[in-house]
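For this depiction, one protein chain was excluded, whereas all remaining protein chains were kept in their positions.
In this document, chain identifiers A, B and C correspond to the written order of the chains, with residue numbering beginning at 1 in each.
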Amino acid sequence: MRRQVPLILCFLFGIVMMLVEFSPHPISEGLRAEVIKWDLIIGPFALVIGVITLVHTHVIRVKRRVEHWQYSYLVFFGMIVMVAFGLPTGPKNEVFEWLFDNVQVPMEATMFSLLAFFIASASYRAFRARTLEATLLLVAALIVMIGNAPIGDVLWNELSPVGDNIPSTARQWILDNPNLSSRRGIILGVSLGVISQSIRIIFGIERSYLGGGD
Amino acid sequence: MEVLGIWVAAFFTLCIYSFLYRDNPFYRFAEHLFVGLSVGYGIVFSIHQGLIPFAWDPFWEAITKREFMGLLKLIPIFIGLLFFARVVPKYSWLIRYPIAILIGIGAGRAIPNVMDARIFRQVYGTLTPFGQIHAGALGFFEIFGAILMLVGVICTLTYFFFSIEHRGAVGGISKVGIIFLMVGFGSAFGNTVMGRVSLLIQRVDFLLSDWLRLI
Amino acid sequence: MLEKLMSIDRRIVFVLVAVAVIIPTLLKVSFPITVSQPTRSVYDFIDELPKDSTILMAFNYGPSSLAELEPMAAAVLRHCFRKNVRVIGMTLFNVGARLGDRVMSETAAEMGAVDGEDYVFLGFRPGGISVILGMGTAIDSVFDADYRGKPLSEIPMMQDVRNYDRIALVLDLASSATPEAWIVYANTKYKQQVAAGVTGVMVSELYPYIQSRQLVGLMPGLLGAAEYETLIDTPEKATAGMSVQSFVHLLIFVLVVVGNVAFFIQRRRTQ
Partner (left out) sequence: MISKKMIPLFVLLVVVFGYSCNLAFAQEAPAEVDTRLFHTGKIWIFVSVILFSYAIIHSIYHARSGGNIFIRRIAGLEAVDEAIGRSTEMGRPILYILGLGTVGDVATIASMNILSQVARKTADYETPLRVPCNDPIVLNVVREMVKAAYLDEGRPDAYSEDDIFFVTESQFAYAAAVDGMMVREKPAAVFLQGTFYAESLILAETGNSVGAIQIAGSDSDSQLPFFITACDYTLIGEELYAASAYLSREPMLLGSLKGQDYGKFILFAGIVLGVTLELVGITWVTTFFQEVK
């Protein structure tokens, strides 16, 4: 019951989903639509696990008084406020939207914008032409950067006697050519990996998603 | 409310930026509040735009219409409810049922579609320029591009062969593969710089124009 | 001196970056934008659509990449409303729901587009790939109502749109791997035309799909948004942003060069 049933379910749903892809027959199409519906219905319940685990983690932090445990109350506070305003009326609630627009959005947007600083610092400190490979990465990155910045074309057209918009043309060439082919190589390899993983999962060879235990 | 909103947003923006100096209580305050809010937001959406339309509505319909066969719709709902077994340690293994179904569906639909979209169509894309070369439809520069693409795809693919030692010819080809990979990663780095800086520009624009009204 | 240069506190770099953004923002400098082919392809595709065609825009981004993708969304929406192309909005990310709703209604108000006739926002449904596949069978099997709760059957523009058959283009505005999901599932399975507007990070990896024609076109981050603004002749935030962008790019360029020169001098000395 603990391992076999999940393995059988996984096999059945997997093999059905795979085979219906090859048959345009209405029964097969109906089956496909039904399985997709099941996926849509079951999926949202996974939320339960996330919430339980989060609450559990912070309850333990408070109980054990780990460093900065006081901040855990803020997590509960934020969660409760959002749920209190959003749950009864749905997401089209004024306070809920206000909190999202003026608290959640600026915080997340700002957190991400920290990346601008980090990328500059990483460029300065870690971006070294140590080896041939690193040099290539560096040169390609610099060309693409100058091609992306509108000032690149402006400066080139002002200063250089030959050609128009060479920086953006060079950028486009790198993207269209060496970049494209290396990405394609990666896509081919990774896709074989994805398919092989899926085959292993369906046939119950890969079971790590079940976790350990019996 | 709008002015208050701008000030609140500016306050939290600055709280997060204080991290650039170092980790501090303002940052931690914002970080934890953010975690809470985002989880709360996620709960509301999962319930209102996920559980209610997908599970509750059909469930209610099945109950009120009193159709026996309609009750079959309750099976996936029941399977979904097994996620709650996580609360009871003794039965927490029951969550494997819904997980197994979700994973099985994902794996099953991936196989044919990935084979088609990401293998067949990509190989096809690699071959088509050579048909055009045969037809004489390409100029010198495009022919050069097509050959370079072929070399790039083959060498990159060779780099990812794991069951042969990379010595001799194979080693050489895979070295060329690394060259292509690095140029590709370099272009990603260049584009990412642009992406990240855009985020900063937007925040600075918010602080300078919406909050401080300097522009 | 050299050691000092090599090991400067990263906070000094942070200050330099801040200055390179703040000063040009205040000075409002502006540069012309060169439009790249992949962006032009998206523009041309939408521009050539007959009146009253429908496209689907997926707002698959959160606040984190709002800066890159919202200007793009606004520019494309303006173009569509101007051309009388109807737009169905939806998202696979819960954070995208509020953002998509906002940018659609604001742009519509500005352009005089009517909710339910010229555009509709369906909101969010969890399930990712299953949502994409489910909409291929019947949109109302996934979205029974729009974001405001109005049943699809009561929305005029949704009357003849049952699945992908009447949708001319899916434009995925994405900050993660969703364009590949649309390619693998909507394009392969339903022959749906797909285009994407993505964050800078993802631009490079999607190029193989342009050459193989699995993507109609691709807009690269803020630059893509600025290019689109140039194409529809309405310079807005993205065009201004790209000008500021130039200075930060120059700064990072210089930082990389200085860092490497210092590195080489140091290496030669130790040798």
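Rule of thumb we're sticking to: a contact is a pair of C-beta atoms (placed from the backbone, for glycine too) under 8 Å apart; a residue touches a chain by one contact, two chains touch by 3 or more.
None of these values were measured; they are calculated from a predicted model.
Remark: the absent chain touches shown chains A, B, C in the intact complex. Residue in contact with the omitted chain (choice from B:G80, B:P112 or B:G145): B:P112. Chain B residues in contact with the hidden partner, per the touch definition given at the top, are 19, 22-23, 27-28, 31, 34-35, 38-39, 42, 69, 72, 75, 99, 102-103, 106-107, 111-112, 115-116, 119-121, 123-124, 126-128, 130-131, 133-134, 150, 153-154, 157-158, 160-166, 181-182, 184-186, 188-189, 192, 196. The chain not shown here touches chain C at positions 10, 64, 137-138, 141, 175-176, 188, 201-202, 204-205. The missing chain lies against chain A, touching residues 4-5, 7-8, 12, 16, 18, 21-31, 33-34, 37, 46, 49-50, 52-54, 56-57, 60, 67, 108, 111-112, 114-115, 118-119, 121-122, 125-127, 134, 137, 141, 183, 186, 188-190, 192-197, 199-200, 203-206, 208-209, 211-213.
Keep this in mind: only the chains that are shown with their structure count from here on.
Taken as a graph of touching chains, this assembly is fully connected, with contact between every pair of chains.
Inter-chain spacing, taken between the CA centroids of chain A and chain B, is 3 Å.
For chain A, the set of residues that touch two or more other chains comprises 21, 36-37, 39-40, 43-44, 90-91, 100-101, 104-109, 111-113, 116-117, 119, 123, 138, 141-142, 145, 148-149, 175-176, 179-180, 183-184, 186-187.
Contacts with at least two other chains are made by residues 20, 38, 41-42, 45-46, 49-50, 54, 105-106, 109-110, 113-114, 118, 122, 125, 149, 184, 187-188, 191-194, 196-197, 199-200, 202-203 of chain B. Against chain C, the residues of chain B that register as touching in their complex are 20-21, 38, 41-42, 45-46, 49-50, 53-54, 57, 105-106, 109-110, 113-114, 116-118, 121-122, 124-125, 149, 184, 187-188, 191-205, 208, 214-215.
Across the complex, chain C meets chain B through its residues 11, 14, 17-18, 21-22, 25-26, 28, 64-68, 94-95, 97, 123-127, 129-130, 133, 144-145, 180, 183-185, 187-189, 199-201, 203-205, 208, 211-214, 220-223, 237, 241, 244-245, 248-249, 252.
Interface of chain A with chain C (complex): residues 21, 29, 32-33, 36-37, 39-40, 43-44, 90-92, 97, 100-101, 104-109, 111-113, 116-117, 119-121, 123-125, 127-129, 138, 141-142, 145-146, 148-154, 165, 168, 172, 175-176, 179-180, 183-184, 186-187.
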